[in-house]
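Here it is, the structure, as structure tokens.
All protein chains but one are shown in place.
On to chain A.
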Amino acid sequence: MKNFYALFFFSLIFLGGCSGQEELDELLILTGIGIDQGDDQNVKVTFQATNPQAQAGGESGGGGASQATSYTFESEGEDVVAAVFNANNLLSRKLFFPHISSLVVGEDYARENGLHEISDFLERHYEIRDSYMLFIAKETTASDILNTFPPLDNSSIQNIKRLVEVPGSTIGLKDGIELEDFIRWRYGDDRDAVITGVERVTKETDSSNTESLNEIEGNKNALRLTGLALFDKDYLVDWLSYKDSVAWVMINGESETVKNYTVPCRDSKGTIGFLLKEMDIKAKPKIEGDQLTYMIQVRGHFNLQGMTCKIDLSTDKGVTELQDIINTNLEEDLQTSVENAQDLNLDYFGIKNYLFKNQPNQWEKAKDDWESLYAQMEITTEVDVYLESPGARVGNNEES
């Protein structure tokens, strides 16, 4: 028996022979992938890889600051797989996928080819996790986004990932939208997907050179989150406005816990800016007979951030008025965004799925007439938020 164990260990060590072993300097650590339409119906894949020599601090860096912190490599092929294979022709190191943090798809590609090929390849790839963020490059190509040297961050991929992660963006998405979300919506839940969009702030300037980072104007190189990209099945069809994106985020419960919002005053010119907090949102579609209704209820409170309306907050009446304004505006915004979805005949709020899960019998009967049912859907919104704090002051400059 002892001999058997000895044999086992030795065969493990010697026959195993370090297979699968890779030293760090043999790997090209990819941080992001971009996918675009190439020439002749080809697919162009852009890899963003870190350049460790430039990114490491301290003395061992070798190259130091004179080198770019990231490099991008482009490769074309008949499909995504071929393009990835072809990349090996120009790279001296093994492509290392696990550290990819985002995938950027060019708008053209998303409109014409759709995402099914990409999602299949990426989900099938054993080295790639599904939990990275998806972005659609608005009005530009993915390689353009990847080829940008952003200010403050080491690479554009890191930059756009942090744009989502750091709270406070307009649409206020909590976790970003990941590939697995897309796949679940598209193939699991039978709902139309949305994907975060990203764009260059100034499209004219060339930001693919570190030289451009020497200027004080950070905007030139900056990337910006846009409204959500709207998909019909696998294909990009439209872009949601910021307002609609915010509504989508709120209704789907993907919102950050604290959320900026601005509404106009009732009569006079001016705006009210506030922080929505501790929102409790319920959105329930319901079939009653032939009528589909969608009920949206929002409860929560808000902190006033800034106000240029003539409202006297020191009185009960003023506070009620402020709350009324905010409630009605929020109701309208939510209503409009759902109506927009109806107009597009796209179910990105997941109404079908909700009905299927909660009213399976009615759904069986009604699903054939879905289009007319959806078009005639009634929307009721009920927003009830109250003022938690007017901020550090109660008085108002606009008071006469």
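Basically, a contact is a pair of C-beta atoms (placed from the backbone, for glycine too) under 8 Å apart; a residue touches a chain by one contact, two chains touch by 3 or more; residues count from 1.
Heads up, the rule we're going with is that contacts and distances are computed from a predicted model.
Q: When you check the chain that is not on display against UniProt, which of "Spore germination protein KA", "ABC transporter ATP-binding protein", "SUF system NifU family Fe-S cluster assembly protein" or "GTPase" does it turn out to be?
A: So, among "Spore germination protein KA", "ABC transporter ATP-binding protein", "SUF system NifU family Fe-S cluster assembly protein" or "GTPase", the name matching the hidden chain's UniProt entry is "Spore germination protein KA".
Q: Where the complex has a chain not shown, which of A:78, A:127, A:190 or A:339 is the residue touching it?
A: Hidden-chain contact among the options goes to A:127.
Q: Of the residues in chain A, which ones touch the absent chain?
A: 12-14, 16-18, 20-25, 27, 29, 31, 50, 52-53, 55-58, 60-62, 96, 98-99, 101, 127
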